[in-house]
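If you scroll down you'll find the structure; I have some questions about it.
All protein chains but one are shown in place.
Our next item is subunit A:
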Amino acid sequence: MAPVFEYAPAPESRAIADIAPSYGLFIDGEFVEAADGKVFKTVSPSTEEVLSEIARAGSEDVDRAVKAARRAFEKWSALPGAERAKYLFRIARIIQERSRELAVLETLDNGKPIKETRDADLPLVAAHFFYYAGWADKLDHAGYGANPRPLGVAGQVIPWNFPLLMLAWKIAPALATGNTVVLKPAETTPLSALFFADICRQAGLPKGVVNILPGYGDAGAALIAHPDVNKVAFTGSTAVGKEIARTVAGTRKKVTLELGGKGANIVFDDAPIDQAVEGIVNGIFFNQGQVCCAGSRLLVQESIQEELLESLKRRLSTLRLGDPLDKNTDIGAINSEEQLTRITSLVEQGEAEGAERWSPACELPESGYWFAPTLFTNVTQAHTVARDEIFGPVLSVLTFRTPDEAVAKANNTPYGLSAGIWTEKGSRILAVANKLRAGVVWSNTFNKFDPTSPFGGYKESGFGREGGRHGLEAYLDV
């Protein structure tokens, strides 16, 4: 009898990321204390260890930062595009050079596996800066007329699930088009944005072009409401998105919102089963399911339900959960205690409503915030777990009989961010994709990103597009 092939732990060294005991706000090219002296702590979700103490921005700091960005805007927007491109290319290269450090940092602060920060997040972050650097001197040819003008100061609020990637999505197009930026990272994951502030200094970026204000929702609200902010960009929950829409209604601010989702992953009976299983796993367990475009509703054709679920369960049993700094870890920690509580309560509600819960045998670490990969079967459209965004490693499995039924169920949601189609039949991919009300439709793959392709939602998943040529429009006066 062969002994089991136990992989020895292969942790990445955390010494690569040199985290200071405290950080200030980054305003006008300098790290400064908050005006009211407030601070908060950021912890590592996998160990609950305090990583650093961070200055907490208040409305006075927001005002200071917006004023700095306004002053910087005059010079920055007047630079030729090719000059702005040089700075962006330089930032992109520094990100590549420091990618190992940033990957470790992001894993410590967010809880996601190093495998994902190293192989997905950081390459995409650099790619976004490279991509928009390329656009900076070609704005005349972007399809928005000759010499399109920047908007001014962009107030940007980003979430904790992809801290550095969301920063790149926001800052790269803003700078390429000549805007200046005040960005508020999420309170649970401020570190990579502060390291990015250091990268801006390393790149010699003029003072005030990028300002970083770690803080809570009050700082975000003050930023969005600030009268001298011309453009609001937000990624986060639908509830907050609605508040923002109310705040900016009637002002001249331009706004893009990238909100929640409840993506349908549709598997037809002629699908490549083994690859579909991988796509389902990638769709909902990537970043512990804390992905707005996660494929959290599996719609499987009834005729192959049994076979597919068996394969899926077998595959889930091979997922490795644990220390996110271990290079062999597939599933890391949930970002915060608050999020863990939300996931737990929604899953309990799913059970109470009669859906069948399943998880592989899986030992959870004692400290930190953890949730085992979970499947719900016997789910119907009427179940909460099929309607509400859980934002965790929880997959709801529903069935359908015909392509029309699949489309109807996939669209029967207040959201519309992403969807997936699995079939070997090309004509079916095109026919179904055309009927799905979702900003992104992946076929025979899931959760694939590229700076050149636009991303955004329908319905309560928000409006506006980020990425690609379309992503420029949100930062130009067109």
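Here is the rule we go by: a contact is a pair of C-beta atoms (placed from the backbone, for glycine too) under 8 Å apart; a residue touches a chain by one contact, two chains touch by 3 or more; residues count from 1.
Basically, contacts and distances are computed from a predicted model.
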{"item": "Per UniProt record, name of the chain withheld from view [\"Electron transfer flavoprotein subunit beta\", \"Deoxyribose-phosphate aldolase\", \"CRISPR system Cascade subunit CasC\" or \"Binding-protein-dependent transport systems inner membrane component\"]", "value": "\"Deoxyribose-phosphate aldolase\""}
{"item": "Option from A:22, A:275 or A:381 whose C-beta touches the chain left out", "value": "A:275"}
{"item": "Which residue of A:115, A:253 or A:297 touches the chain not shown here", "value": "A:115"}
{"item": "Positions on subunit A contacted by the hidden chain, ascending", "value": "2-10, 115, 119, 270-275, 278-279, 318, 327-328, 424, 444-445"}
